[in-house]
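The structure is given below, and queries will be raised subsequently.
A single protein chain has been removed from this complex, and every other one stays in its place.
Up next is chain A:
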Amino acid sequence: MLAILRRDFRSYFNSPIAYVLIGLFICIMSLFFVDSLNAGVANFSSNFISSMSFMLLFIVPILTMRSFSEDKKSGTEVLLLTSPVRLSQVVLGKYLAATAVFLVLTAVSLVFPLVLLIYGKPDGATLFSAYLGFILLGMVFISVGVFASSLTENQIVAAIITFVSLFTLTSFSYIGSYVGGLVGKVLNWLAFMEKYYEFSAGIIDITSIIFMLSFAVVFVFLTVRILERKRWSQG
């Protein structure tokens, strides 16, 4: 598992993809940063990090699109799947590699709170909670992205599936309130964005942490099932 994690992580940085993503992210976020400074928002840090989370909708599909798709296309999938490694470890290695790149991106984004710390007095606790929410949200998004990339050998298709799924998942609470009834209740219950807003408001709830982590686990598990099913496929 560690071998795959290390290789994939290095591969992100061997290609321009990680640099471009992080650079683009920081670029756009600095615009947001200046803009929200000028607007003078009351709860600055949570507001700003919410817009960072919005950016994840675009960042994550590009980050995860190659995860399995590229291996499928280049034939290295055979190497991974015929090595004496469990399927779950292969998936976990790939998932954690993408997550590690995401954490690097998160670390770089700490430059904004740092500027705040130098010139003002942001609320440290809220900042921490908002960042925790950001990281958890990223982990959920990445699990969806890795899952999507296990479905196809085309990276573009993987990215589009990821984007559409993430968009749908994040709008569950809107859809839920429109639909109402039992379906609405289920959608509302699944709406992890609601849980995320709690974090950005400075509320750290252990059930929310567990909820979001289990969301990621479910998608990692589904990815394992997809790969396993492929092996058994008769078509």
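Methods note: a contact is a pair of C-beta atoms (placed from the backbone, for glycine too) under 8 Å apart; a residue touches a chain by one contact, two chains touch by 3 or more; residues count from 1.
Here, contacts and distances are computed from a predicted model.
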item	value
Undisplayed chain, where the name is taken from the UniProt record, one of "Glutamyl-tRNA(Gln) amidotransferase subunit A", "Transcriptional regulator, XRE family", "NADH-quinone oxidoreductase subunit N" or "ABC-2 type transport system ATP-binding protein"	"ABC-2 type transport system ATP-binding protein"
Of A:Ile26, A:Val85, A:Met193 or A:Leu222, the one touching the omitted chain in the full complex	A:Val85
Which of A:Ser74, A:Thr168 or A:Ser214 contacts the chain that the document leaves out	A:Ser74
Hidden partner chain, touching residue among A:Ser11, A:Ser30 or A:Ser51	A:Ser11
Hidden partner interface residues of chain A, rising order	2-4, 6-7, 11, 14-15, 74-86, 231-235
